[in-house]
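Of the protein chains in this complex, all but one are displayed in their positions.
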Amino acid sequence: MRPSGRDLSDMRSVSIETGVTKHAEGSCLIKMGDTHVLCTATLEDRVPPFVKGSGLGWVTAEYGMLPRSTGSRMRREATAGKQGGRTVEIQRLIGRSLRAGVDRVALGERQITIDCDVIQADGGTRCASITGGWVALRLAVNKLMKTGAISTDPLTPVAAVSCGIYAGQPVLDLDYAEDSEAGVDGNFILRGDGQLIEVQMSAEGATFSRDQMNKLMDLAEAGVSQLVQAQLAACK
Amino acid sequence: MRPSGRDLSDMRSVSIETGVTKHAEGSCLIKMGDTHVLCTATLEDRVPPFVKGSGLGWVTAEYGMLPRSTGSRMRREATAGKQGGRTVEIQRLIGRSLRAGVDRVALGERQITIDCDVIQADGGTRCASITGGWVALRLAVNKLMKTGAISTDPLTPVAAVSCGIYAGQPVLDLDYAEDSEAGVDGNFILRGDGQLIEVQMSAEGATFSRDQMNKLMDLAEAGVSQLVQAQLAACK
Amino acid sequence: MRPSGRDLSDMRSVSIETGVTKHAEGSCLIKMGDTHVLCTATLEDRVPPFVKGSGLGWVTAEYGMLPRSTGSRMRREATAGKQGGRTVEIQRLIGRSLRAGVDRVALGERQITIDCDVIQADGGTRCASITGGWVALRLAVNKLMKTGAISTDPLTPVAAVSCGIYAGQPVLDLDYAEDSEAGVDGNFILRGDGQLIEVQMSAEGATFSRDQMNKLMDLAEAGVSQLVQAQLAACK
Amino acid sequence: MRPSGRDLSDMRSVSIETGVTKHAEGSCLIKMGDTHVLCTATLEDRVPPFVKGSGLGWVTAEYGMLPRSTGSRMRREATAGKQGGRTVEIQRLIGRSLRAGVDRVALGERQITIDCDVIQADGGTRCASITGGWVALRLAVNKLMKTGAISTDPLTPVAAVSCGIYAGQPVLDLDYAEDSEAGVDGNFILRGDGQLIEVQMSAEGATFSRDQMNKLMDLAEAGVSQLVQAQLAACK
Amino acid sequence: MRPSGRDLSDMRSVSIETGVTKHAEGSCLIKMGDTHVLCTATLEDRVPPFVKGSGLGWVTAEYGMLPRSTGSRMRREATAGKQGGRTVEIQRLIGRSLRAGVDRVALGERQITIDCDVIQADGGTRCASITGGWVALRLAVNKLMKTGAISTDPLTPVAAVSCGIYAGQPVLDLDYAEDSEAGVDGNFILRGDGQLIEVQMSAEGATFSRDQMNKLMDLAEAGVSQLVQAQLAACK
Partner (left out) sequence: MRPSGRDLSDMRSVSIETGVTKHAEGSCLIKMGDTHVLCTATLEDRVPPFVKGSGLGWVTAEYGMLPRSTGSRMRREATAGKQGGRTVEIQRLIGRSLRAGVDRVALGERQITIDCDVIQADGGTRCASITGGWVALRLAVNKLMKTGAISTDPLTPVAAVSCGIYAGQPVLDLDYAEDSEAGVDGNFILRGDGQLIEVQMSAEGATFSRDQMNKLMDLAEAGVSQLVQAQLAACK
């Protein structure tokens, strides 16, 4: 029934390749099927003004899509003169989600910026960005721990997956063909221990019931659990 | 236990005054306690390019805060040269939510723009904007029906309320004092018949469990039910 | 002869309601007939760089119109990415006019920002902003005097009215119907003691003679005198 | 008493050199003492959307200052990313003033753009721009009349001069040394026949009385009369 | 003598992988040592206004760097609100250079946009962008030829290499370590037949003689010849 032939509760194949750029303190290329996102972590001693002097760390994120990461070419945001509303919304979500897995006291007064750049898009780029972004973050923090700059590990795994109602059925990990037709679309960000960080469910044409909402949550919990395994395997 | 002395499941007093500006096709001033939002509906025959020729209607929304609607003065976005990320995120949510209560075929190829301007802010401005915005939309559509431009009513009630976990307890309709301290913050947009349109729950410092999520949903359902009564009463 | 049926030298009814928002140090809603402007005063210890260290106070103003304050919806300036030329011109005038009624030494090194936001427009919004803005300023300064932060009252009343030549006749306080047809349009800002602060007369289609200019000045002096009474009554 | 040694009612020496650029349909370099402004007129068949199809002509103006036209270098507005409030205010005034001397029916549906660029500034640049701008306009219209594109002359002379109260005395044509110290500053735009187009008087530190206002008007009338002679002589 | 241990006339190892994104009509990832650029070609029927109706084709280019493609993180241009001067200069060069290898009549009235996004930078990104951009262009044109949309091949190979004077010696293909220390830096864009398209030599600290200029040209000719081999091999 799904365009890709997957079962309702099947995720796309996940691959996370680390160390893909030589400059960044942490980096990976995450592939969720045909969705490919390059995630890098930049470590700086400089923190934003509102954190200065607090002794707390800060994690923030930026998101972008290459102009031809999509089926038809999108205008480059640098040319348009500003980031679009969708971009701003997504990068705020990535930053907020990753911070929920960070012990900011243990991180200490430093900033880590996660850049998520979509090389190829096929649905679910924001979730892939969070999942891959956490890997880049993990690798950068590992460096801090190796040098002794940090003694207590400040990180708990954070991963994200989309679920939605496609052709009347709850499905896990929507690709573009499904996403563009789905009646309900949700993003679920969870910690490795199953605690919820952010839940966003949104009607796109069809509304949904509490019962449907619960089924999507069940799918999401199973999906994130697999993603956390992939993250930990990639960081070994 | 709540700063305002309200019970956990108490909403603030709601007041919706209609017809507050002479130019708009529909308007109201909604007050959720000390949060005051002016909502206007503008009816136009012109539709956006992506709708043109489809025969379908379009509902969109814009959101703003007066500079001194808040405790300390905010910079005017027109001076800053752009709408901030939070503003863009909110106005996209308002538009999306209201459209979920509109039969776009019945509305016909015309556009209604809902402007939500916060006169005074005390938490929950996006939810008040949706609830008040629907009233402005209702009044504008009423005009279309009176003149016979529309024969089938295209509208179902849509209302929104915030819930969150404050001091460890699930509470309904957070005011600013609670919102700024809440560990979890959620916005729930529902139709009058109880169907869900959008659910956003977000950890702010504390994560949350599925059990807590369900308690917030219960509060939200009760809250929206009261708000829909207030909307219908105001539009009589 | 006037669309509203007023006599040539009749002003619209004036109402000034104070204390309309809980956050601002001073606030009022001024109504000149159907023109409604919300004015707030924000008090800050921080002054602009060019005043710093001088011991002098500073008063500045910003002006905006809600998108549907007018007959047809105007584009939101925050969306357009900048304040239009008309907006900039008006807010510079408001700030300049109010400063002419302030003893900046007596005010001391602090800044008061007056925000004038047009809720509903029917001509004469800049004059209503100045008249209402002064009331907000007065109320904020009263607070400073009550707490003893200021000992000498730094304020003299300032008010503004428009006059113009409509259908060949000099008339006081143009509403939108007149303003859009007037051959000559003028704004007159005076102090309570009758001294002139700013005079702007502008041909819109017809030029004017010195004799006509004098007649407009006579009307303006009478109008401002009534406005100052209304200001003082509102601040009691 | 005046820094330049001029009498109270003396204007600076005026020089208007025409034909200073080979591309423009009309051009002049106007010098009011040390204030030098290059004015060009561009003739186009294309008119703005709000004029299209009306059969009426349009005259508009833009204003700029070279970065080092002033005592200390100003930031280039193209670098700053927008025209400042003062620039916008001035160019709107120039356009409005020149239009008051144009019979738009006789001009026919075409647009003339007047560019006024300040090469060297020493006070009174907006008045010099209007006076010089009219000369450029005159020369461009002359071309239209020579080719027979226009049969009725659409132009009446328009000129502008500043007056102010300096050291307590009304003076004509303020230079920078006076302008920066003046208590009251006014710009007076008149037609060649003495009719008023725009009067702007503004308190800068000191307010003014109606009697003073009248004295400034007297000076302005005399000044403009001389400027119109210079304009006509230059266009011969 | 060179930081990389290369001989003066050695280029870095070149690799060109094609077909790296599924959406673009042509794509490659070019690696010049540690400089990695993703190049995509987008084919559109729509042409810019200045080409419309001419029957001629158009090739244009855009360039960007991922924020952490460099040693320290660069600000994202979309956040800065505009493309920097360097970016604009480079993308104009890429477009101009590629057009010099295109028979625009044979291409027909269609547009091809080449996007060059730097994934990892180690000097010479503009030259790599041109060389890789041509490959993407070649692949997109191949599609047009396969479908019969184009009958005559409009393309001639175009490639680019940098040369400079490092530690007093002319060297080929500067990497970042050399580029940042070079006294003279040049970019040489040639056609496959040896004709020159663009030569840019620029003193950075040291000026240069005609004799040195000729030596750089010799190196460039040899380098481009190797690059053209690599391009042709990749497109087979």
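Some notes on this structure:
Chains here go by letter, A, B, C, D and E, matching the order in which they are written, and residues are numbered from 1 within each.
We adopt the following convention: a residue touches a chain if its C-beta (ideal position, glycine included) is under 8 Å from a C-beta of that chain, and two chains touch if they have at least 3 such contacts.
Just so it is clear, the model here is predicted, and its values are computed rather than measured.
Across the complete structure, the visible chains that the omitted chain touches are D, E.
Residue-wise, the contact with the chain that is not shown comes from D:A78, picked out of D:A78, D:V105 or D:A149.
Residue in contact with the omitted chain (choice from D:T18, D:T42, D:S97 or D:S202): D:T42. Touching the missing chain, out of E:R6, E:R191 or E:K215, is residue E:R191.
One chain is missing from the display, and on chain E it is touched by residues 82, 85, 88-89, 92, 96, 100, 191, 195-203, 207-210, 213, 217.
Residues of chain D in contact with the chain left out of this view: 21-24, 27, 34, 38, 40, 42, 44, 62, 64, 66-71, 73, 76-83, 87, 113, 115, 117, 119-121.
The working rule: only the chains that are shown with their structure count from here on.
With centres set at the average Cα position, the gap from chain C to chain E is 59 Å. Centre-to-centre separation between chain B and chain E, using Cα means, comes to 51 Å.
The set of chain B residues touching two or more other chains comprises 82.
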